[in-house]
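Missing here: one protein chain of the complex. Every other protein chain is in place.
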Amino acid sequence: MPIPDPPTFDPTARAAFRHWARVPLRYVDQDPLGHINNAALPMCLEQARVELIQPVLKAHAGPDADIVLARVTIDYLKEMSYPGTIEIGTRLTRLGTKSVATAHAAFMAGSEVCVGTAVCVLVLFDTRKRASIAPGPALRSALEGLMA
Amino acid sequence: MPIPDPPTFDPTARAAFRHWARVPLRYVDQDPLGHINNAALPMCLEQARVELIQPVLKAHAGPDADIVLARVTIDYLKEMSYPGTIEIGTRLTRLGTKSVATAHAAFMAGSEVCVGTAVCVLVLFDTRKRASIAPGPALRSALEGLMA
Amino acid sequence: MPIPDPPTFDPTARAAFRHWARVPLRYVDQDPLGHINNAALPMCLEQARVELIQPVLKAHAGPDADIVLARVTIDYLKEMSYPGTIEIGTRLTRLGTKSVATAHAAFMAGSEVCVGTAVCVLVLFDTRKRASIAPGPALRSALEGLMA
Partner (left out) sequence: MPIPDPPTFDPTARAAFRHWARVPLRYVDQDPLGHINNAALPMCLEQARVELIQPVLKAHAGPDADIVLARVTIDYLKEMSYPGTIEIGTRLTRLGTKSVATAHAAFMAGSEVCVGTAVCVLVLFDTRKRASIAPGPALRSALEGLMA
């Protein structure tokens, strides 16, 4: 039986994402160029993964389980301007031994124009032991549910 | 005559970098995990490129010339903690038609342990025309001077 | 005829405020004490005045008119914690020659418990001339409308 192709998706299309975080921009997110500073997107990505993945982690691996960002790549595709709300689509793309990979796309609310994309590698982490952790079967299964 | 190999360097070694920005950490850079939030590194990278590249741009392409971040990849190698100063080494690695690529390494002051590395693509930009610009010969030459 | 008493209000009661700004908290607003850092409230106050007063200014005094914070007093009454949304009530309390005073109260969405109060003095400012400005009759009248 042939090995199925890996799931593919258009990383700049809203349709590729089921999970969304909404981050209303603040006046202070702007910089002297009169647009949203690049540092806003990392904060939005953090927001997206905290809202999506932390509840799953806490539910299946206890209150000390958390995620730590190991690697991020962001492509800034369009300028963003205040006021407005950034919507971040998120999907899990890979579940490793002690890490997960995520893909993200950013849109201004009400627009179909992708303003940025990102991929992240997150390490599962025990905040008390300060060490990475391998997810057990229940957490594994719950994380797989975010890969759709 | 053989074509020389492209310049290579160890992206985690202080010796690879001639240009440095120093960013003292602030209490507010910490997050609930008791370490420096991942969003601090993008700000430090911005600091590094603003300090190194903006003066060259303004000198050779006028006050409206600026740089805009198009792409960034950051590898978070070690936790950082307050108090301390992040030192960011920067070098230009490529000079394109309307863009430059940079490589960076981050260290805590007084330490040889690399806490993170990054590569960026920056677009040269006219803030008045809000359009990318191709550097003229003088700016090109000055930017090449940052590639050592 | 007796001079009426100045308008008074309970600065910690939702009922004292007609104008509201909503600022969803971000993970990054937290600090190592596990609560929302004190620096979040100044950002929320900025948000509140930008949303309420800037449109009035721009409409009646042109695109270069803006407000600059001259003085702020904040009373932090309760710890705030993530996740949640801060709601800032705002009212103008005084209209001076070149300045306005505002009063604010902060609540977590869904709660009647005031988590902080603030009073601000804002200077009307021409961003091109970089000088304070005295509002004309139309702007004055519009600002008085925010004093209710």
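Letters A, B and C name the chains as they come in the text, with residue numbers starting at 1 for each one.
Keep this in mind: contacts are C-beta pairs under 8 Å (C-beta built on N, C-alpha and C of every residue); 3 or more make two chains touch, one makes a residue touch a chain.
In this text, all values refer to a predicted model and were calculated from it rather than measured experimentally.
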Who touches the missing chain here, C:18, C:58 or C:71?
C:71
When the complex is taken as a whole, what residues of subunit C touch the one chain not shown?
33, 37-39, 42-43, 46, 66, 68-76, 79, 127, 130
Subunit B, residues in touch with the chain not shown (by the definition above):
22-24, 26-28, 43, 46-47, 50-51, 83
Could you list which residues of subunit A touch the chain missing from the display?
27-28, 30-32, 34, 37, 39
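Here is the rule we use: only the chains that are shown with their structure count from here on.
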Turning subunit B onto subunit C with a C-alpha fit: angle in degrees, nearest 5?
180
Furthest chain, CA centroid comparison against subunit C
B
Chain centre separation (subunit A, subunit C; CA means) in Å
33
Roughly how far is subunit B from subunit C, centre to centre by C-alpha average, rounded to an integer in Å?
38
Residues of subunit B whose C-beta touches two or more other chains
37, 39
